[in-house]
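Please find one structure pasted underneath; my questions will follow.
What you see is the complex with one protein chain gone and the rest in place.
Now for chain A:
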């Protein structure tokens, strides 16, 4: 094994490669994501930028499917009700799994799961419902196992779903934000973002029986407009590849007030607002 590899190290990092390009045939390197090896040579398997961390070589493509980590906060849509579990679309390679034993049963967290619960799974989550959950672990085949064992998680209502690129939603301490305009935003790390009417936390806790209710609160026209405006702001941040955090959404919202909600979807207004947001974010940093 050669000790002095400095010139070669400078060569391979930050190269742009296409699938099938040979990166290195030095056996000292380990291969990471986005590569495969054949006969001691490491080849790239995606079109992207080569990254090297010490001895690990990987290739990062522009677009990547969301792959969950334990502890990720995500928003998912129920696709199937199966025996003692739900299958949830989490924008990943495989559907996630929400086990019946991983949800809060109405009537208090301490209640034991009964047989009638198993037979009435659709009274909790039915196909098409949106769920706010956390990744607990992985199954053997790599599917995510989710749980909603906390009062802040559970079924989502009173709002609308916006999809964004998963890379644009950074992992942070809190993924549930209340904006000053009376709108709640749930930033799922998998790119699914829920924008809804603000419901005070006290009201949620008071109605422990209604955590699986499908009935929306009454939403006034002004609240609907605010929700639509925030949703369009998130959509334009997504189109122009700006990181989606509560700060960037608030900046975009404030800058968007001069335009009508519909105008936010046009290209010119979107570019102008995104540049405005990026400038303010840089100022802040």
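The definition used in the following text is that contacts are C-beta pairs under 8 Å (C-beta built on N, C-alpha and C of every residue); 3 or more make two chains touch, one makes a residue touch a chain; residues count from 1.
Everything below uses one rule, namely that contacts and distances are computed from a predicted model.
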Ask   = Can you tell which of "Cell cycle checkpoint protein RAD1", "3'-5'-exoribonuclease", "Annexin D4-like" or "ATP synthase subunit gamma" UniProt lists for the chain that's not drawn?
value = "3'-5'-exoribonuclease"
Identified contact with the non-displayed chain, of A:135, A:186 or A:231 = A:231
Key: Option touching the unshown chain, where A:103, A:121, A:135 or A:162 are the choices   = A:162
Request  = Touching the absent chain in the whole complex: find that residue among A:28, A:56, A:151 or A:265.
outcome  = A:265
Residue touching the undisplayed chain, where the options are A:46, A:237 or A:277 = A:46
Ask   = Which residue numbers on chain A touch the omitted chain?
value = 16-22, 34, 36, 43, 45-49, 61-65, 79, 87, 89, 93-95, 141-143, 160-163, 192, 231, 235, 238-239, 265
